[in-house]
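One protein chain is absent from this view; the other protein chains keep their places.
Which chain is which? They are A, B, C and D, in the order written, and residues in each are numbered from 1.
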Amino acid sequence: MVLGKVMGSVWATHKEAGMDQLKLLLIQPLDFNGRAQGSTMIAADRIGAGIGEHVIVSRGNPARMLFDGRNVPIDAIVVGIVDGIELGDVKLSFDTEGGEEHD
Amino acid sequence: MVLGKVMGSVWATHKEAGMDQLKLLLIQPLDFNGRAQGSTMIAADRIGAGIGEHVIVSRGNPARMLFDGRNVPIDAIVVGIVDGIELGDVKLSFDTEGGEEHD
Amino acid sequence: MVLGKVMGSVWATHKEAGMDQLKLLLIQPLDFNGRAQGSTMIAADRIGAGIGEHVIVSRGNPARMLFDGRNVPIDAIVVGIVDGIELGDVKLSFDTEGGEEHD
Amino acid sequence: MVLGKVMGSVWATHKEAGMDQLKLLLIQPLDFNGRAQGSTMIAADRIGAGIGEHVIVSRGNPARMLFDGRNVPIDAIVVGIVDGIELGDVKLSFDTEGGEEHD
Partner (left out) sequence: MVLGKVMGSVWATHKEAGMDQLKLLLIQPLDFNGRAQGSTMIAADRIGAGIGEHVIVSRGNPARMLFDGRNVPIDAIVVGIVDGIELGDVKLSFDTEGGEEHD
């Protein structure tokens, strides 16, 4: 999975079968120090991630498997909203504005 | 998924089984500011995306799963034509010439 | 999929199960202007692509799915031999020497 | 698979279905000389890898297949804790602090 930050959302009225009623978020992947890392991506979201929040994105088949019985042609989905990370002895909490607070 | 812009199309008369009657588009992936990002790709399209339009491309198995009962050996497909994106508080609409308009 | 050019072939007498009698080509991925882009790859070919030809390569599961009932452990296959591409208003035809001709 | 080093962990209270009770580690991929290589990633871990340890991470479907009967939407998992590597004639042992010792 990748750590990322929700930068916004995308809307599309003309879509493939199975893409209806999906929230699609713009994600900037981050390294563990919060710096932008790698290419931006679009991920589906069912757990209510908001702009500025840090999230975990899973790619490939797992994104599709969550929709039992539906053919949803996505390749990335938000699987968690990050509360914080622990790097060595340092704990970092993330608030919803995307800022970082030391515990 | 990735945000991309339709740059053109590719034609091939000699093809693998299952590739007949597929429209194949040339896609330039973009970052959220509309700048080229990463390697160009070829994606199948069933929803009528045109040159200059911004699209969402899904890669891997999802591309193939949309063709029930057919063995279609593709690894990327256009799953949406983008009307616009919302980056923080800024809304960007895309017209079919690929230009950007602020709402 | 990716646009690529056939640069040569590879031979191997000692192989995994399912790799027998497969033609394996050396592929240089190209951008839409014909410039080398990204890492070189090896792809299986069943449609007779020759050295210097431009091809479409599909990666991942699709490569394997074409071999019904056989377990073929490949992750890339040539799915089309490119006749030409259309970039905006410009049409480019590819001949088998890999040169480009404007229509 | 990739060689990586465990840098820390991530916690998230709001998660997708199937993500409960998963330990998620922050991984820095390394080249064979122990230098950082490529983008950082998040991987599930069921075998008790600790901070500073060198691990082998497998990506894609294998990560999910280990959870029989559960739909676990992950795309990377730790599949081994590395004792050491052999590069040509040189053997390197890894201790849990991530240091390297020559045998």
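By definition in this document, contacts are C-beta pairs under 8 Å (C-beta built on N, C-alpha and C of every residue); 3 or more make two chains touch, one makes a residue touch a chain.
Values in this document were obtained by computation on a predicted structure and should not be read as measured data.
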- [ ] With the full complex in mind, choose from C:Leu30, C:Ile74 or C:Leu92 the residue touching the hidden chain.
- [x] C:Ile74
- [ ] By the contact definition given up top, give the residues of chain D that touch the hidden chain.
- [x] 1-3, 29, 31-32, 37-38, 46-48, 56, 58-63, 65-66, 68, 77-88
Open item on the list: To test your reading of the contact rule: which positions on chain C touch the chain that is missing from view?
Closed with: 7-19, 24, 26, 28, 39-43, 51, 60-61, 63-64, 71-76
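One rule holds in what follows: only the chains that are shown with their structure count from here on.
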Task: Separation of chain A from chain B, taking each centre as the mean of its C-alpha atoms, in whole Å - done: 21
TODO: Go ahead and note the Å separation of the Cα centroids belonging to chain B and chain D.
DONE: 33
Open item on the list: Can you pull out the residues of chain C that are in contact with at least two other chains?
Closed with: none
